[in-house]
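Quick one: the structure is below, questions incoming.
Every protein chain except one is present and positioned as in the full complex.
Moving on to chain A:
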């Protein structure tokens, strides 16, 4: 077995958290059950990876199998890459086509390999019927670099493609061309939506998060009246009314269920500076005051949802904040109207 392959497998195992190593090796299905039993997962990771490499050497693993191990690692431990969403459009008048995944893969591979020599392409289907494509880029003079790979996730018959952010940007046009030809699309554009959480991106663009739709069967939640601490009944009534109003508005905007998870929203402002104070350096300037506002949080949309009930912001929130899942954007540019 190639030393390069051995080193790649060793480094991949080192990246996997100890708790997941057994599971990932089983999914990989390259080493037999009896071989897997001989690995002692309690020892330190370096030794575990050495053991795995030894077993793979005996079975003569090639880069092809090692690439599949890499894909399984990324499919299982997902929060490692930033995913950017792209949308493809068909030529007008074209109907939904049958979309055979095997034909898609064959066509994609053919087009990309025709355009670029020395690319290493691997495919693996995921459980939610998407195809994961792993591409290692090389040059006419260099073998593919297995450590700087681009991942593409695609669901058949949808116009959306999820591409992982990669340092090698040179071959993006060829990648786009291969995707469009294989999927039978006409154009591709980058959407203003990116996040670490691939599942949340899918939920937003495929509209799988539970949006709040008004139906006959939605009964409003009745709040339990807690024991009043304040004596004056009029004060209680006002607080209650305002609280109920905030709850209602929040529920109408965000719905009852958990929001998709994204970690930031970025607003590029190119508007004039507005201030009440007439004197001051910044007041009454013609040129736009350019600034960048970035909101970040471990779970941004849930944080926004809790702003009004926590009393930090007024309800309803600015539509610029609440439109993120509906418009499928978290990068905004705001110009003067």
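Just so it is clear, a residue touches a chain if its C-beta (ideal position, glycine included) is under 8 Å from a C-beta of that chain, and two chains touch if they have at least 3 such contacts; residues count from 1.
Assume contacts and distances are computed from a predicted model.
The unshown chain of the complex is recorded in UniProt as "Centromere protein O", chosen from "Vacuolar protein sorting-associated protein 26A isoform X2", "Centromere protein O", "NADH dehydrogenase [ubiquinone] 1 beta subcomplex subunit 7" or "Phenylalanine--tRNA ligase alpha subunit".
Among A:67, A:84, A:163 or A:205, only A:205 touches the chain that is left out of the view.
Of the candidate positions A:30, A:83, A:160 or A:254, contact with the hidden chain is made by A:160. Across the entire complex, the residue among A:100, A:244 or A:314 in touch with the chain not shown is A:100. One chain of the complex is left out; on chain A, the residues touching it are 95-96, 98-101, 125, 129, 155-160, 205-207, 211, 213-216, 326.
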